[in-house]
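What you see is the complex with one protein chain gone and the rest in place.
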Amino acid sequence: MGSILSVRDLSKHFRVSKRGLVKAVDGVSFDIEQGEILGLVGESGCGKTTLGRTIKRIYEPDGGRIVFEGRDIAHAGKDELRAYARRAQMIFQDPYSSLDPRMTVAEIVGEGMAIHKLYGPGRIRERTIELLELVGLNSEHASRFPHEFSGGQRQRVGIARALALEPRFLVCDEPISALDVSIQAQIVNLFKRLRDRLELTYLFVAHDLAMVRYIADRVAVMYLGRIVEVAGSDELYRNPAHPYTELLLSAIPIPDPRVEAGREAPGQVPEMASPLEPREGCSFSGRCAYAGEGCATRGGELFELSPGHYVACDAAAKRRR
Amino acid sequence: MSDAILEVSHFGVSFHTYAGEVQAVRDVSFRVSRGEVVAIVGESGSGKSVLTQSLVRLLPDPPARVAAGGRVRFEGEDISGYSFRRLKSVKGSRIAYVFQDPMTSLNPLARIGDQVMEGVVYHGLMGRKRAYAYALELLRDAGIRDPERRMGQYPHELSGGMRQRVMIAIALAMRPALLVADEPTTALDVTTQAQILATLKELNRSRGMSIILITHDMGIVAGIARRVIVMYGGKVVESGSVEEIFERSRHPYTRSLLGSVPRLDADKGRELDFIVGSPPDMLRPPAGCPFSPRCAYAMALCAEHPPAESPVSPTHSSWCWLLHPGAARILESFARRYPDRIGTEAV
Partner (left out) sequence: MTQPGTELDFTHVGAREGEADSIKRPSLGYFQDARRRFKANGAAMAGLAVLALLAALSLAGPLAVPYNHEDGDLLIANRGPDSEHWFGTDDLGRDYWARIWVGGRVSMAIGILAALLQGCVGILMGSLSGFLGGKVDLVVMKLVDFLMAFPYLVWVTLLMLVTGAGLVPMILALTLTGWLTMARIVRGQILTLKHEDYVVAAEAMGASAARVILKHMIPNTMGVIIVNLTFAIPAAIFSEAFLSFIGIGMRAPMTSWGLLVSMGMKQLYSYPLRLLIPCACISLTMLSLQIVGDGLRDALDPKLRR
């Protein structure tokens, strides 16, 4: 079973006036196996959304390679990009702005098929109904407009739209963050079911670690443009190796009053550094409770701590013992 | 029993729109005791924000209108009939608010210091020099470590978490007896959120200030609240102490809500509970229990008759027909079929 997606040293920079460069994605490397759900977590500003969009070629990468099904998408020509646009799709975060308010649901879902001239109008109509039913809606919704639906329903429309082109890979950019809690569970279960049924692969970007643990097979943690830890989802939450991961996990409230009563709040931590400041070494060293002498100048490379568990912290191995 | 600082009874709010009347809050009653932290939990359409903002008429009328027959008692005084002018003595000073998005609550053109001092200076409580020192104290209480520096800065120079702390400082300025925080951490990162919640907890402890925390995050509720009020479709569906709600909930919505939240410490293999359907359309709310269209245990009468309050303990009440003696048979058959599912103990 091979990797469907292989990212090596991917970078994406944004120029912010004369002051400097924001390295939103700074040398990121990882693989995703066919049929896997890789969760990508981090707080705001870590670059996870930029990473997702760069992989989908919405942004132009500034460096590195993106190898999808054997082909390097980062340097692909027009035709390859068009084929890629079919086989890799994106689900957006905001259900209120990701659907064109002037189009009916049928038009929205059918647009992909129309763009790529896949079928005639009759078959497009049939496929549209099939897709709506696949995501839990029905044909009566097809002629309605987005504003008539709730957030959860709109997100389903977005999923149906993405599935219309029969993709193999979905980049899901915080697809449930904007939804009510009880609806999140609905949609997450839908994602799981679709993955099983259609043999899809997901890059699931989110900031809700508890939800990501539930849905993902493996999880990568990002901080200021770099991946600091990757591990199987159970392993990551049970044995976090990177201090930042530990910090995140300790901050997540658990819906159980007795458990919460026994926990301590994380101590005062310095504010996150501005992504503009130059960094050598480990980007987290300024806030790290375990920071050693060398951390500010050296380190920050991922290495394999235990099988399948990668960490970008030199001190982690020592601390484990 | 500690005395109540806020008592709300049969409170309702509706909005007048061209399409009809949207009943955002219907017949809500609850109380907050002195020094207590109460969480109001609900999703979109539950009416939680409209409820708390309407207590001091923060919403413009029209289109919002407080229904007749509702009563609000604050610190023993009936403020329901107060004119807008008279409420000014309560708003912002005795009851303070903190909202979700600090960027729109702070004036981007004014320095932090001026905004924190504004309240006390406006009410004529102290001169500028004393107000300055007082503002520093407030910022420190709100968890800002270098307040001198922050006083001269503008909102855009601060991070989201810092701005929210400034909002808290502003809210604390008049020494309110009650702080209403409406989803104060939703827009913040998880680490910042934990710190802000810790700050609120500390303020509650050190000042004896009551807090109403509105949220949809059950984890936050578990960490900070003493009592919980669960709202759905404009009504209160359950209320009780935090242990009672989390461990012995007697309402299908609350249980499903708890079941649909993934827990970091739970077994990963367990399927997430989810609730079918979407939050209700408040333009045409169901006549009976607002949750009935989505409730797996719904009975024929649920859609027609709104359930009355069924006390489970002196501190715990649920608004659900399942607690009615007539539902006993249904509960038995459920207990047989789904032994691990709901608390099927008869009342």
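Letters A and B mark the chains in the order given here, with residues in each chain numbered from 1 onward.
We adopt the following convention: contacts are C-beta pairs under 8 Å (C-beta built on N, C-alpha and C of every residue); 3 or more make two chains touch, one makes a residue touch a chain.
A quick note: this is a predicted structure, and the numbers were derived from the prediction, not measured.
Student: Using the touch definition up top, pick the residue from A:F68, A:F149 or A:Y223 that touches the left-out chain.
Tutor: Reading the full complex, the residue touching the unseen chain is A:F149.
Student: So which of B:M103, B:A187 or B:I330 would be touching the chain we can't see?
Tutor: B:I330
Student: For chain B, which residues reach the chain that was dropped from this view?
Tutor: Where chain B meets the chain not shown: residues 17-19, 276-278, 281, 283-284, 293-303, 305-306, 308, 321, 324, 326-327, 329-330, 333.
Student: Could I get the residues of chain A that touch the absent chain, sorted low to high?
Tutor: 56-58, 81-82, 85-86, 89-90, 92-94, 97-103, 111-112, 115-116, 136-137, 140-141, 143-145, 148-149, 153, 158, 161, 165
Here, only the chains that are shown with their structure count from here on.
Student: Which of the residues in chain A come into contact with chain B in the complex?
Tutor: 43-44, 150-153, 180-186, 188-189, 207, 209-211, 213-214, 233-234, 237, 247-260, 263, 265-266, 268-269, 271-272
Student: Hey, which residues of chain B end up touching chain A in the complex?
Tutor: These residues of chain B touch chain A: 43-44, 145, 159, 161-162, 189-191, 193-195, 197-198, 216-223, 242-243, 246, 256-258, 260-265, 268, 271-276, 278-279.
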